[in-house]
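Before any comments, here is the structure.
As you look at this complex, bear in mind that one protein chain is not there, while each of the others sits in place.
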Amino acid sequence: MSFVRDTYLVETPPPGMNVGVLGWLRGNLFSSASNTLLTLFGMYVLWTVVPPLIEWALLDAVWQGSGREACLVEGAGACWAFVAAKFGQFIYGTYTFEERWRVDLAFLAGALTVGLLMIERMPGRRYIAVFGLLIYPVIAYILLTGGMFGLPEVETTLWGGLLLTFVVASVGIVVSFPLGIVLALGRRSQMPVMRVLSVIYIEAWRGVPLITVLFMASVMLPLFLPAGTNFDKLLRVLIGVALFSSAYMAEVVRGGLQAIPRGQYEAASALGLGFWQANLLIIMPQALRLVIPGIVNTFIGLFKDTTLVMIVGLFDFLGSIQVNFSDANWATPQTAATGYAFAALVYWIICYSMSRYSMRLEARLNEGTRRA
Amino acid sequence: MRTQAFWNDPRIRAWFFQILAVLVVGGFIAIIVTNTVDNLNALNVASGFGFLQHTAGFGISQTLIEYSESSSYGRAFLVALLNTLLVAGIGIFFATVVGFLVGIARLSPNWLVARLATVYIETFRNIPLLLQILFWYTAVLSNLPAPRNSLEIGSLLMNNRGLYLPAPVGEPGFGFVVAAFFIALLGIVFLRHWSQRRRIATGRGLPIMWPSLGLLFGLPLITFWLAGAPLHFEVPELRGFNFVGGLRAIPELLALVLALSIYTAAFIAEIVRSGIQAVSWGQSEAAQALGLRRTQILRLVVIPQALRVIIPPLTSQYLNLTKNSSLAAALAYPELASVFAGTVLNQTGQAIEVLTITMAVYLGLSLLTSAAMNFYNSRIALVER
Partner (left out) sequence: MNEDSMAIEITGLNKWYGAFHALKEIDLTVRRGDRIVICGPSGSGKSTLIRCINRLEEHQQGRIVVNGIELNNDLKRIDEVRAEVGMVFQSFNLFPHLTILENCTLAPIWVRKLPKAQAHEMAMSYLARVQIADQADKFPGQLSGGQQQRVAIARALCMNPEIMLFDEPTSSLDPEMIKEVLDVMITLAGEGMTMLCVTHEMGFARTVADRVIFMDEGQIVEENAPEEFFNNPQHPRTQEFLSQILSH
């Protein structure tokens, strides 16, 4: 039985119902009885959720007004006028109005630093990172607190809104980063005492809820210091958040260290490098590149956790929105829902963008390690 | 003759650094303790755990055990702890169910269902949990009607004071029904065992599903009927402005459970999805090529492998949920953080003791779960070279 083909066959298009829009619909949505049922169920869900949402948030919403009368209209939807009126407070808290430009400046500088760091081929990335971790915090502190260089002081009790959220989250990450590295190294150390101390520290902070840490920070910290030390409330919270976050950061860094093959350590010691040299020059740069997605994820978690400071009396973004619900001038049935919807939107945009960035980073890192 | 100075010997250096570390940490702790003792004395705050026997003097809106204002702080602690476990338990249950459903939906070949699942996951993962709790509590539950105009769904009543259910009250003879239930469970275990032995011996097992269901429902029901229906329901009755009797789930509990379940389910869904995707497609293909049917492939090949990947991060999420229940402090749901680390702390002023106990409880739960997880992992880890 032998056969030799004389002419190659040409490609022909597939039977009609399988391609194009119809084919896609058939394959993905209506391919079988159960699939069709699922599609109908899905459409029902959409039908019950989306139109009422659009009506409430857009079509029936009140966009302008200066008080509750605007939103007390019959059949009113979201009271965006409330958000518009209180917007400044949501962003800056009760920060002195005339000095708000300092907040803007600090934020722009920070955004610029982070933005430059995100550019793949940025030259001098390391210097920008060092600037971001060491110099920028000082600049930001001076700008925000004032009391020097001719800038009037703005007490931290006046800080609030999105400003406070970013301050808590950023300080938390920046401070927990070096702490986390030290702890991660300590946990992997050959010295039993270091290992034990690190493990106790890490597991203790990771095993308790952030709320209890915040309670501890606001109530117990003043007791730990000699009587009479005035302890800024924000500072207490920052310390609590930084310590809490450092334990999670330690685990993230540890994951990166574990991903470095033994060969790197061996090559470093073969070259005669000591512990600190080997880690600083060879291991850390590689490990830290790997853990950047983990760090971004930790930041996202921290960003969401900043909402808890409301419970210990600081007014972050969510807190300053919530506190305005009791403003008699804006008391309507829709105020609370609108405020929460606005908060949810802002948080969602920020957290979602960060998580997309982190996923892209991870994909790019995996590209480099996957074999062709 | 030494070839190097003794302070360059790595072992000596190791001991030196370790001793240094212990001294530094010890010194640090000593300073803190000294300051604290001084400060506490200056503030006339009592010390020690004796306060646990003092009278609490405040009421708690939800108590699973006997409690009154004349109970002790220790009792209040117990009530709070039980409330924490209650909300965590219910939350874990619903989060798991919803999480698995959404995770599997995410992998559905139906494009619409898969997209909806993705929207769910991406929406609820990226909004802070506290915001979700406050939203459900403030925006939804406060808008429920007053008790007089309660919403009725079957025998459930919803109003702004909570969810009311008829409370089952057993009469003498109900014990037999409960016993019948457990006997039915035992029967099912035996049935499965017997079926498996038969399969090993002859290749064919016994039908399990319908007989099990029949036993589970039938046996207690028959006993119930034979005993003369020893059960009546205490229906909540409207007296004045409120309902009396029946079971009540306070709005704070509802909001907390709702928010915790929905939030954690989003994370569980991702875990389930990646667990199932971790099982390579070739496994299903090999099983198909051998002639196994879809349910068999899922049960014997895919799910055992997927569970190995799913369970460690799943337990992590359960732990997170339990820790997150402490956000009840924002709602005044009376659990550990809000009652004990809140009211009791404020009243006694003994912050150190109260917070230590609170954190120790959470830490204990975490360590227990970690230990169980590690044990499970070492047992079922895939054996490799």
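When the chains are written out, they are named A and B in that same order, and each has its own residue count from 1.
Please note the rule applied: a residue touches a chain if its C-beta (ideal position, glycine included) is under 8 Å from a C-beta of that chain, and two chains touch if they have at least 3 such contacts.
The model shown is predicted, which means the values in this text are computed figures rather than measured ones.
Student: Give the residue, chosen from B:S68, B:N143, B:Q296 or B:N377, that touches the chain omitted from the document.
Tutor: Result: among the candidates, B:Q296 touches the missing chain.
Student: Pick out the residues on chain A that sit against the missing chain.
Tutor: So the residues of chain A touching the unseen chain are 1-5, 8-9, 11-15, 18-19.
Student: Can you list, in ascending order, the chain B residues touching the missing chain?
Tutor: 199-204, 280, 282-283, 285-293, 296, 300-301, 304-305, 308, 382-385
The rule is short, and it goes like this: only the chains that are shown with their structure count from here on.
Student: How many Å are there between the centre of chain A and the centre of chain B, using C-alpha atoms for each centre?
Tutor: Chain A and chain B have C-alpha centres separated by 26 Å.
Student: Across the complex, what residues on chain B touch chain A?
Tutor: These residues of chain B touch chain A: 14, 17-18, 21-22, 25, 32, 35-36, 38-40, 42, 108-113, 116, 122-123, 125-131, 134-135, 138-139, 143, 323-324, 326-327, 329-330, 337, 341, 345, 351-352, 355, 358-359, 362-363, 365-367, 370.
Student: State the interface residues of chain A toward chain B in the complex, per the touch definition above.
Tutor: Against chain B, chain A makes touches at 28-29, 31, 35, 38-39, 41-43, 45-46, 190-194, 197, 203-204, 206-212, 215-216, 219-220, 222-227, 300, 304-308, 310-311, 318, 322, 325, 333, 336-337, 340, 343-344, 347-348, 351-352, 355.
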